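This view holds just a subset of the chains, kept in their places.
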Amino acid sequence: MADKRVNKVVLAYSGGLDTSIILKWLQTTYGCEVVTFTADLGQGEELEPARKKAELLGIKPENIFIEDLRDEFVRDYVFPMFRANAQYEGLYLLGTSIARPLIAKKQIEIAERVGADAVAHGATGKGNDQVRFELGYYALKPDVTVIAPWREWDLRSREALIAFAEQNQIPIAKDKRGEAPFSVDANLLHASSEGKVLEDPAAEVPDYVYSRTNDPESAPDQPTVISITFEKGDPVAIDGQKMGPADLLAKLNELGRLNGIGRLDLVENRFVGMKSRGMYETPGGTILHLAHRGIESITLDRGAAHLKDELMPKYAELIYNGFWFSPEREMLQAMIDKSQEFVTGEVKLKLYKGGVHLIGRTSPYSLYDQDLVTFEEGAVAYDHRDAAGFIKLNALRLRTLAQRKKKLGL
Amino acid sequence: MADKRVNKVVLAYSGGLDTSIILKWLQTTYGCEVVTFTADLGQGEELEPARKKAELLGIKPENIFIEDLRDEFVRDYVFPMFRANAQYEGLYLLGTSIARPLIAKKQIEIAERVGADAVAHGATGKGNDQVRFELGYYALKPDVTVIAPWREWDLRSREALIAFAEQNQIPIAKDKRGEAPFSVDANLLHASSEGKVLEDPAAEVPDYVYSRTNDPESAPDQPTVISITFEKGDPVAIDGQKMGPADLLAKLNELGRLNGIGRLDLVENRFVGMKSRGMYETPGGTILHLAHRGIESITLDRGAAHLKDELMPKYAELIYNGFWFSPEREMLQAMIDKSQEFVTGEVKLKLYKGGVHLIGRTSPYSLYDQDLVTFEEGAVAYDHRDAAGFIKLNALRLRTLAQRKKKLGL
C-alpha cells in the first residue's frame, strides 16, 4: 500500500476523529514516526485536547507541536489578500483557501526542524484543499514526500473508518459514529460548509448549518454604526480603538455575527474540475471588504484602482487554486502593495440585518477634491472647454470608422 | 459666440426648465431650427407636457419627436450589459451610462430623417454624460455638429439662467428658482443623485435624497421570496409569469423598492479625470445582477466564467466612458453573448431589508452534477488517484523553483 519509504511525517492534526484515524493509519501503514502539528487559526476550538489525544495515540511529547497562528494568519495572509479586494467568481472571499498556505508553511518548517522527510494532511481527494496543501509543501520543500491518506487508503465508507478506529483504540465521540450532515472548515476569517444536506443547489441552506452569524431576520432591529481606520491598506482600529490583526478581525466577526452579515450560498468551480455548492459565513471579512473598497475610493487614483480591478480575478484564482507560494502571486502582490501607500483613513459603516452599508469616508490623503466637482469652475485644473477637445480626440477613431462605413454605404 | 454654422439641431429635450432654456438659447444663439426629442426610458415622468412646452416655445409640431423607448432600452442595452455582470469599480451598475447611447442613437436617427446637421444635449461640462452623448453622436454620424450649451454659454450661475428664462418667456416653476440641493438622473434601471448636499463624502446621504427605494429599516419585516426565469442569459419571467423586458424590470424595481434594495453610496472616478460622489438606487438591477450570477453558476463552465470575470472590468469601463458604439465593446459583447447559449433556468431569491439572498437555482442545462461531488467516487469521470498526478504536474515548476533556491542557499 505504501509505495514510498518514509521515516518521519509531519501531520496537520486537528485532534478530531478523522485526523486521529489518519495518525494511526500513518503509523501502521508507513511504520514511521508521526509528528503532529496543531494550529490555532481561530477555528474556535481548544488546542490542548489535541495534545492529550496525540499523547494518547502514542505521539512523543517532543513530536507534538501546537501553535497560535492567529495574528500571523491575519497579518500576513488575510490582510494582504484584502488589499486586493479579492473575490473568487465575483463573490467568495476565499476564507478556506487563504488558510492552507500558512498551515503548509508551518508543517514544512517543523519538518525541517525535526528532520522529517514527509508531510500529511486530512483533505479529501475531491476538493481544492489537497491541492493547496500540496502546492505549498512542494513550493517550500521540493523533495518532500507528500502523503494524502484519503487518496491512498481503502477506507471507503464511514463504516470502514469507524471500524478502523475501533480496531486501533481511537476514542470515538458518540455524534461522530454516523456520517455528518455536512462538513465544516473554520478559521478566524470564515466558516464554510459543504456536502450532504447542501448538495442540492435548488434547496435552501437549512438554518442549522449556520454557526457564525445570526439569521438576518432575527438580527437587531437597530443598525450598528461603526468606523474602521486603515493604514496603508490594512485596518488598524475599530471605532478609534487600535487593535492587533487577530483581535480586530475577531471584533468585526462579532459585529458581523450580531447583524447577520456575511452569509453566502454559492455554487463554485473547483480547481479539480467539478462544480460544488458551499455555504460560507464571513462576517468580519464581508465588512472589511466593503470598508477597504471605501477607503480606496477616495485615496486611490483611477489608474491604480482600475489596474487592481482588472487583475483581481486572476489574483483570486491563484489563491483559490493554491498558488500562494508562486512567483506570479508574489508579483501581483508587489503590484498591489505598491498601490496601498496612501490607503489610509477612516470609513463609517452601517450594519443592519444582513447588510453592510458604507455611509462615509475621510482621509488625510484624499484625492477627492470638492472644488473640482462643484458646478462652478475650478480656476486652474478644470476648464469646461477642455472637455470639448478631450471628447473630440477620443471620438476621432470612431468618426474615422463611421466615415469608412458611410463610404462603403453600410 | 456660435463658432459653427448650424441649420437644424436635434435637442435631447426633457421638457424641464434647463433644457427649455437650452432650446431658447439654441434659437437665439445659432438662429437655427430646433427639433426636440423626448424619450421615455422609464424616468417616471409624463411625456405629453414636454410636447406642450415645446409648442409653447415655438417648435413646429413636425419638429417634436416623442418616443417610448422602454422596451428597446431594457432589451438592447440593459440586458446585454447584465449578461456581462458589469459593475464599474466593483460596485456601480452603470444605470446612467447605459441610457446615453440609446438617446444619442435616436437623436442621430431623427437628424438623418429631418435633415438636421447638428445635435445638442443638456449635460454639463464636468461630467461623464457629455462624453457618452458625444461619442455616440460621432460614432453614428461622423460629420455631425455637436452643441454642448453648458460648455459654450456664459450663463454661469443659477441667477443668470433664471434671468435668461425670464427674458425669453420660459415658464419657471416655483421650486426651480433656487438651486436644487442635488441633481438627479433617472430611467427604468436606476435613479442617481449627485452634487450639493452629497458633496461631502464623509457625510451620510440624507434620507430625502432617496426616491426609488424604501429605507431598509422601514422595509417589511417579512422577506419576499421570488423566482426569476432566464433564457440564454436574459430574464423572461418572475414567479413563472412571462413578461416583456420593460415590464419585467419594472416589476423587479417594485419588489426592490419595497424591500429597500439597491442603494449605493459611492465615490467614483470619472472619465474626465476627477472623483465624484454619487448616490445610486438600482432596485431591480441589484436583484437581477445577483440572479444572473446565480444562474450562470450552474450553467456556465469555469473557463467561460473566468474569462468573463477577467474582462468584465474592461467592459464596464468602456460603457462608463461612453464607448458603447466602439469595435472593442462590440467584440467583447460577441464574446459574452457566445457564452450565454445555455444560461437558462430559474433562480430563487429572498429579498429582505436591503439585502438580496440567492437561495436556490435549477436549470435543464445544469453542469452541476451531484454524482461528482459526493464523497463516494464517481465511477467514470473522477478518480481520487488522478488528483495526485494533477497536483504533481501543477507543482513541478514550483519544485524546480524551490530546488534553485536550495541550490543557491537562499
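Each chain carries a letter (A and B) given by its place in the written order, and its residues are counted from 1.
The rule is simple: a residue touches a chain if its C-beta (ideal position, glycine included) is under 8 Å from a C-beta of that chain, and two chains touch if they have at least 3 such contacts.
On a predicted model such as this, the values are computed, not experimentally measured, just so you know.
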Same sequence throughout, 2 chains drawn here; counting the entire complex gives 4
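Going forward, only the chains that are shown with their structure count from here on.
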So, in whole Å, the Cα centroid of subunit A is separated from that of subunit B by 32
Residue positions on subunit A within touch of subunit B in the complex are 85, 89-91, 124-126, 130-131, 134-135, 138-143, 148, 150-151, 156, 195, 199-205, 216-217, 221, 223, 263, 265-269, 272-277, 293-294, 297-298, 301-302, 305-306, 309-310, 312-314, 317, 322-323, 325-327, 348, 352-355, 357-362, 366-370, 372-377, 382, 384-385, 387-388, 390-391, 394-395, 398-403, 406
